[in-house]
Structures are given as structure tokens and as C-alpha cells.
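Here the complex is missing a single protein chain, while all its other protein chains stay put.
Order of writing sets the labels: A, B and C. Residues in every chain begin at 1.
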Amino acid sequence: MLIKRSSWVLLYFKENRFYLARAGEGKLNTNEGIIDLDSLVNKSYGIKGKTHLGLEYIVSKPDLITLFKIFKRKTQVVYPKDIGTIVLLADICPGSLVVEAGTGSGFLTAILANFVKPSGKVFTYEVRREFQEVAIKNLTMVGLERYVEFKLKDIRKGIDEKEVDAVILDMPDPWNVADIAFSSLRSGGKIVCFLPTINQVERVVETLKERGFIMIEVREILERTYKVKRGETRPEVFMIGHTGYIVSGGKP
Amino acid sequence: MLIKRSSWVLLYFKENRFYLARAGEGKLNTNEGIIDLDSLVNKSYGIKGKTHLGLEYIVSKPDLITLFKIFKRKTQVVYPKDIGTIVLLADICPGSLVVEAGTGSGFLTAILANFVKPSGKVFTYEVRREFQEVAIKNLTMVGLERYVEFKLKDIRKGIDEKEVDAVILDMPDPWNVADIAFSSLRSGGKIVCFLPTINQVERVVETLKERGFIMIEVREILERTYKVKRGETRPEVFMIGHTGYIVSGGKP
Amino acid sequence: MLIKRSSWVLLYFKENRFYLARAGEGKLNTNEGIIDLDSLVNKSYGIKGKTHLGLEYIVSKPDLITLFKIFKRKTQVVYPKDIGTIVLLADICPGSLVVEAGTGSGFLTAILANFVKPSGKVFTYEVRREFQEVAIKNLTMVGLERYVEFKLKDIRKGIDEKEVDAVILDMPDPWNVADIAFSSLRSGGKIVCFLPTINQVERVVETLKERGFIMIEVREILERTYKVKRGETRPEVFMIGHTGYIVSGGKP
Partner (left out) sequence: MLIKRSSWVLLYFKENRFYLARAGEGKLNTNEGIIDLDSLVNKSYGIKGKTHLGLEYIVSKPDLITLFKIFKRKTQVVYPKDIGTIVLLADICPGSLVVEAGTGSGFLTAILANFVKPSGKVFTYEVRREFQEVAIKNLTMVGLERYVEFKLKDIRKGIDEKEVDAVILDMPDPWNVADIAFSSLRSGGKIVCFLPTINQVERVVETLKERGFIMIEVREILERTYKVKRGETRPEVFMIGHTGYIVSGGKP
């Protein structure tokens, strides 16, 4: 597989030492020396190169989660550990129609787009224009913007789409969207909310029950990473202790 | 949306009290009384019904994770909390070609098939015929068997497919497949192993590094569920303390 | 060290297979056969014996936590994982004067008594006579009752003791004792509350702050146990996911 001009490459030196760049875009200065990005065009992924200091790197094709490192961040982002569970609970698959609010920096939007493509669509609502612009740039960088409709609109004022498969709410007051989400969802469609405080959880669970959602569940996902080396294996000392609670339910 | 004959329905009474059945397949005996499944055909999802004892239920369309309850289990199954992360780390999307071993009862196979369909494919290896048969039945029940090629073959003897996007190993000795997986993967393709003991983790990490995989990471996912009620909110007392460690890496 | 008549012995066969009994109290029927308890009197701890079926056991002196298995339980008990932290946060040491409510089955009372003895004292308040009776029996079995004053009184009506070092509240509404505890504590004395729901935590934290307590902290302790065997090491599958939150503070 050949590296095309402008496509993203992962330049890997060793564990925890790698760079992301676009092939054909000049020179890249790194701690390990200068890398000639122009020379990578039309080479094969998997080849090895050397910096001007003689340090060796491998050229690889980055995956979507790794590409998140190039995303601009305007907001607190949703972590991969939570995204995987959110996608499963939302019962999303290729072809799904998904409503999301707010767009934020577009991390979750990108994952959703990647799972519903090519026939599905993500409708993502955001009220702050500058956030939307960042999200559009981020998704365009990874080629997923075509599966997304970016809406500059307050979702509390209504969801334009009907018979959608899932509504995913990463916003402070999802209880204000319970009615609107219920109307927009198809039968069997799912609602998933991501919330930092337990008080928000209490409130949205109550509202979802009152509105007629069923199968309501609340969970949080903790991820523990490990430093593995024969004879010296142990969990990492620092850990993210909290991101948010995930509340999910279904429309009957 | 109308309920077709033989399609799965979720018959929901209240939190933690629901049943799964197929429309049009006679009568279902429940603790809440008899439900007439024949009467559901051609009705709309979302309608309410009553058992012969007069108890009310809602008829809903079940999601894939909920449908797992109808799957026959021959083996320890992979939990949703882990599946979401595995799918993300494997960088799977619609159209992906995924190799999996072993098939087991087909839970992970079903999720993978659901994410790669309709243009992608899951090639799932299993050596025990009785497991494969259960898995085929399970996937057929949810209509996902068409996106899967079930292979009765020891993956340690070779992977027939080339240029695949991901290899997912839920087997006791994945180190015996490191070479084979490396050859089968495309550049940038991912390997993900799911392992119950830390000793297996140590061994496979070492083998993957030696074989040339990069970006190797080890994590475990802990899920904490909550009982939420205004003024009485707390985590559930019982928790699954361990399922397995997830080891992931990429081919350069 | 010789085994005295009526003292508790631990009869240990293998991991997870042991019994607690009193030397000199006849015969003990076990799954491994009959053990002659009379024959143990005046023997040394550490000797081995055999049941009538010929299975070997070791006679050992049980520690306090292990002896908890002989305690009668009338209530949900506090777990060792939490007790250790409660004792540290309460800044308890030999000689401390500690007020506790409620007594419950006396598990925490026993630990507190064991740490303040011989010159200190635990004043434990309980309103239900039947609980107090169980607790007195439990503490007497392990010889710690002499360091405890059992009070059949509602702590909400007042603490009789003054200048105490710590007040430990394992009761549903500790906010009703904040004033009383503040008056009873010496300068620098500690208050520790153990609470199952997050709502109780919110309320007591607010009350403690209003009342003038400082250095208020909230934590929970999760314990993960392991099955360790060379080459097969992993966390136990089942885990206690929640017991209670620990709220601590100090009187200036």
C-alpha cells in the first residue's frame, strides 16, 4: 500500500516516542532529528527511514484513535474508554442515523461517523460557532466530515430529524431534551447521556423514566493501563479516576 | 414500524423485569402471566399489551446487546465493557476485514459483524465443531451470519486471508499466532488480544515486540453500575472484578 | 505457647478450608471429619492433628479479623478494607477516647477497642436493645468488652462524654449529630462518618462545614483480591463494588 501525498503518517521511533505528520509537507523537526516528509510520498507503509541525526523510524498508517492527537481541542474531550461503551449502548451500526449534542471538538462525532458510514449519518448540534468550526476542521482532517451534518442550533429548541436510531447527549442538561429526543427516536431507538456529576445523573434518570424510556441503566467505565515487562509488570501509577457517568435507555 | 412474524420482541414490564421472544410463535409463559405472541404480528413497536393476568407490558425492539441474552453459551463470554474497547482499539469500521479466533459462542463475532457490515467480513476460526455450531445458530438468530465466514480450523496452522484490517485473539496462547497475524495484516492493521491472566499478558507483549508490532498497550476495563434513585443513589454492591486484560498493537 | 481451655483455635486444612472452634468444647463435625477439641487443651499452637477420617489440619491462633467469622450479624457489617482507613482517619491510638454510633453487631467496636486498649475506651451508642445484646456477646467472645462502654441511648439526644478524641458515625443521619459531636470532641479531635449513598454524603459534608469542622475529605476504598499461582495469576472475578463512602473532618 503506497503513501499518498497529504495522507497522515505515523513516524514511530519506539514506545511513547512517535510523531504524526502529512506526507509531502516538507520537513518535520523532532527531538530525534529532521524527517523529510516529501520523501515519503509513494513509498510503502511499513518502510524504515532515518532522521538527519541517523535515528531510525518506521512509517506506519495511524488508526483513528491515534489520529485524535492531531485534533484541536476546545473542550473537555470524551475518552476512548467511554466512547466504546457509548457506541455499544447506542446500538449503532453502519447505516444508523444518529443525533448528537453538543458537537464540542468533534471527537465523539468522528467515532460515530466512522461507525455509521457510508450509508448512515451523524446530525450534530452545537450552539457555539467557534466549536463547530474546530470540529469541522478536525473531521475534515480525517476525511469523515462527509458523513456528518453540522448544525448550528440549540438542540433544546428541537431535533429536525425523525425516526433516528440514537440520540447521544454530551451536554450539561440532557433532561431538557428528553421529550424532544423521545419524539425524534424510532421505536427501539436508544438515548445515551454522558455526565460528569452524580446530581445530573439523578435528574436525567428521573426525567427519562417519567418520559417513558425503558431499560434505563447507569454505569461508569474505569480504565487501568499497565506497564508490562517480564518480571516488572504493574499497573501505571497515575490513572484517570473520573470522566463521566453514562446513562442509557431505550424508546419502547 | 410494524412487527414482522419471527422477529424478536422485547416484552418489558418494569426495570429488571422483561422477556425476549419471537412474534408469531404461540404463547409465552411468564411470571406475570401468559403473553399471546401471535397477536403481536403486524402491530407497531411501542404498543402496550396485557397478560392473561392483566399485567401490562410494552412491546419494544431489542438492541443487539440485549439480544445476547438469547444466545446459547458454551464458553466464557466477552463482556460488553470489554467489547467496546476492543472494537475501538482494533480500529474497525464498516467494510473492515477482521480475523477472529476463537469463535466461542459468537458474542464478539456478532458485534464485529454488526460493525463491519454490509461490505466487510469477519473470518472466525474455531477448532471445536460444537462451539462453531452454537455460534452459527446464535448469529443466525440475529441475522448477522451472512457477514461472517465460519472456519473450522486451528488458527495456529495459518490464516488464509491476506491484507486484513484486524486480528482479534480471544484464545489462551496468542503468542503462537503472532507471526501468522503479522503476515496476514495490512500495513497499519491492528492486533488485539484478550487474556485472563497477567502471565499471558507478559508473554504475548514480549512476542509482539519481538515480531515487530508497534504501539503496544495493555489495559483493563472496569465497569461500575449504579442504582440511581433521587436521594438513594449508590454504586451496586456486586461488581465484576475481573474479566480479562486487553493487549493491542499495530503492524507498521 | 500453650492452648488454654475455651480459647479460640483456627483449624486449618488448606486455603479456603478452615474452621474456628474453642479448645476443650467436645467434638467438632467438619466436612473433613470429626475433630476432638478436648485433645487440644494444653497443646502448643502450631501442632498438627488428624480428623477421624485421617485428614490433617494445623492448629493456629486466629487473628481478630478472622475471628469476625464467629460474630453474630444483625446488621450490615463494616468491611476490613474500610475499617483500616476509618481508624487512620480518626487518628486513634492506645489511650484514645472514642465515641461510636450505632453499635450494630459490634465489628467496628471490636477493632476500635483493640486499638485503644488498655488505657483508652470506646463509648458505643445504640438504640435497639437486641443489637446491643449481640454486640456485647460478640465482644465478650474475643475478650474486648472490658474496653467498651455499651450505651443504650439515642446519640441524637446527646453525647455524655467530653473531650473525646474521635466520634465515628455509622448511622443514616449523621448530620443530626454534627453539633453534638463538635461539642463532645477535644480540639483537634476527628469525626468520621460511613455512608452508603452519595446523597447522605452531600448532606453531611454541608452540615460539617457549616458547623465549623475543617479538613473535610470524602473517599471510598475499593479492595481487589487476587488469585495468585505461578503462571495463572489474575484478580478474582467477583468483587464488592460498594460498601460506603467515608467522610472525615476535624475540630479546629
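We adopt the following convention: a residue touches a chain if its C-beta (ideal position, glycine included) is under 8 Å from a C-beta of that chain, and two chains touch if they have at least 3 such contacts.
Only a predicted model underlies this, so the values are computations on that prediction, with no experimental measurement involved.
Here one chain is not drawn; of C:Val59, C:Val77 or C:Ala135, the residue touching it is C:Val59. Here one chain is not drawn; of C:Ser6, C:Ser44, C:Thr140 or C:Ser183, the residue touching it is C:Ser44. Among A:Lys27, A:Lys50 or A:His242, only A:His242 touches the chain that is left out of the view.
In the full complex, the hidden chain is touched by chain C at residues 1, 10, 12, 15, 18, 44-46, 58-66, 80-81, 83-89, 91, 93-94, 111, 114-118, 186-188, 190, 198, 201-202, 205-206, 214-230, 233, 245, 250-252. With the whole complex as reference, residues 196-199, 224-225, 230-243 of chain A touch the missing chain.
As a convention for this text, only the chains that are shown with their structure count from here on.
Chain A and chain C have CA centres that are 47 Å apart. Taking each chain's centre as the average of its CA atoms, chain A and chain B sit 21 Å apart.
Inter-chain spacing, taken between the CA centroids of chain B and chain C, is 43 Å. With touch defined as above, residues shared between interfaces to two or more other chains in chain A number as follows: 198.
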